[in-house]
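Here is the structure we will look at, set down as structure tokens.
A protein chain is absent from this complex, but the other protein chains hold their places.
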Amino acid sequence: MEAVQIRRKKDGRINIKVGNKVDQVVTWTLIILSILTIVAFAFFNYAGLEIKSAMTETAYNLKVMFLQPAISHFSMEEAIYQMVITLGLAFLATVIGAVIAFFLSLMAAANLSNKWTVRIVRVFVAIIRAVPTVLWVLIFAIAAGLGSEAAILGMLFHSVAYLVKAFSEAFEEVDKGIIEALQATGANWWHIVTRGVMPSTFTYLLSWVFLRFEINFGVAVAMGAAAGAGGIGFELFMASGFYFDLKEVGFITYGILIIAIVLEVISTRLKKRYFPANSN
Amino acid sequence: MALLKVEGLGKSYTSDKKILKNINLEINPGEFVSIIGPSGAGKSTFLRCINRMVEFNEGKITFNQQDVGSLNKRELRRMRTNIGMVFQHYNLVPRLTVIENVLHGRFGYKTTMQGILGRYTEEEKERAFELLEKLGIQEHAYKRCDQLSGGQQQRVGICRALIQEPKLVLCDEPIASLDPNSSKIIMDHLKAITTELGITCLVNLHQVDVAQNYSDRIIGLNQGEIVFEGASHQLSEEQIHKIYGTKTKELIIA
């Protein structure tokens, strides 16, 4: 009786692991990732790299940047103005993205749309998401001419993809009873959306939009630097790539850091308030 | 010679409110003692002071001839291996198997590395299975803990405490989250620990009738003070009233 229950290894020792699928997959994923990481270092292109001097130099540069920030190529007002431009780019991409995403997500929510529309919208969104934002911006820059239009259109794509996913999941969580009750009264689709779905999800959607705004701020900085979209990102690129002015790089980095932290604090508060269980 | 001796114990988190006030207590080896009292009386805090899961501010606790308050980190760990603990919410690691959870009780005897690598001796594993069998849950040994019912999980918790080979087991509301049936099973097992294995048990309870049925001795706690101490049969309605400060009939029924 007693021995039947105990599982033993081949050498007679008692086994305490069960080895279920979850554990196996977790273990193997970790092993494969570790191997790939080691292999990666063999693949790297080490052209012109001298680790030791680079490290000490970076340490020195960081010290200069963060301990002696200063501006020399533009004025304080200019810096603030550029910062506002970056915020403006992020804001526009977020707001327009939210409007488009709202309509698309109605089509992508399984409980408000038919099966095929849902699938088509989702595949479309997945493909859009797969193209890095910077490529969208650069492609639009040649296709539509340089300027803020290209930057915003490029950023728009990812904002829409991100928000469609978030919105449609929020819509799908709406109580089935509410929708059925409205259908029973003979309400049409728009009535269901505006009276049944919107009121119960509106604040939730708004906090997602704000989370995206936080992300878009970082993206807008990046687009300024990598795609010439203007704003503080471009100044950062100029300061480091053309003037090699570490103090100015430090100053700009501080500016970005402050805004990013303010946005993060706000979005953490929103998350705590509207997503108490899980912020994933 | 008392196994556990508490003298003038006091505990406060803030300066104005004392959770425990001047607690004096002696517990002898092989005793089954219950602590009863309303919620917020300081029962849980008192239990946690004994193995210093909570640091106390005043007084002295002597366990097994050792001054608990003066132990350094290493000595404290050594002492904790001699004190098993059973919790209201079982406090198991839900994703791991029953047998792994039981073996966690051996960590106090191991080096950090042995623990991390999960090196257990064959004797320890055999002992774990014996304990599971004794508590009647051997067939679940390889199941994940979150697949078990509350009563079964609590039995795993008891096994984890027993594999430590403790001299004393502290039970913090062990049946508060269980149905009456499972509660009886758990209390019977705890009683058996004392009668069969000779391990001392100190149990926090809020059901007066359960305490009366199982205990050698009952301690009544109210607002951080001991208001009653004596054998089960000495506990009168009047004294229960004093401990809880309410009509007792309802409490006994509840």
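Structure notes:
For clarity, chains are labelled A and B in written order, and residue numbers in each chain start from 1.
Keep in mind that, in the parts below, a residue touches a chain if its C-beta (ideal position, glycine included) is under 8 Å from a C-beta of that chain, and two chains touch if they have at least 3 such contacts.
Here, contacts and distances are computed from a predicted model.
Per its UniProt record, the hidden chain corresponds to "Phosphonate ABC transporter, permease protein PhnE" from the list "Succinate dehydrogenase iron-sulfur subunit", "Phosphonate ABC transporter, permease protein PhnE", "Cytochrome c-type biogenesis protein CcmH" or "CDC27 family protein".
The missing chain, though absent from the view, touches A, B when the full complex is examined. Residue A:Leu89 is the one among A:Ile6, A:Leu89 or A:Leu270 that touches the chain not shown. Across B:Gly37, B:Gly105, B:Gly151 or B:Gly224, the residue that sits in touch with the chain not pictured is B:Gly105. The chain not shown here is touched by just one of A:Ile120, A:Ala144 or A:Ala181, and that residue is A:Ala144. Considering A:Leu153, A:Ala170 or A:Leu211, the position touching the chain not shown turns out to be A:Leu153 (whole complex). Seen from subunit B, the chain kept out of the figure touches residues 51, 53, 76-81, 83-85, 87, 89, 91-96, 100, 104-110, 112, 115-116, 118, 157, 160-161, 164. Touching residues on subunit A toward the chain that is not drawn are 21-22, 25-26, 29-30, 33-34, 36-37, 39-41, 43-49, 51, 53-54, 57-58, 61-62, 65, 84-85, 87-89, 91-92, 95-96, 126-127, 129-135, 138-140, 142-145, 147-149, 152-153, 218, 221-222, 225-226, 230-231, 233, 236-237, 240-241, 244, 246, 249, 252-253, 256-257, 260-261, 264, 279.
By our rule, only the chains that are shown with their structure count from here on.
Our note on geometry: subunit A versus subunit B, Cα centroid distance of 48 Å, whole angstroms. Contact residues on subunit A toward subunit B in their complex (touch as defined above): 2, 5-7, 13-14, 16-18, 20. Per the touch definition, subunit B reaches subunit A in the complex via residues 97, 99-100, 103, 118, 120, 122, 125-126, 129, 133, 138-139, 141-142, 144.
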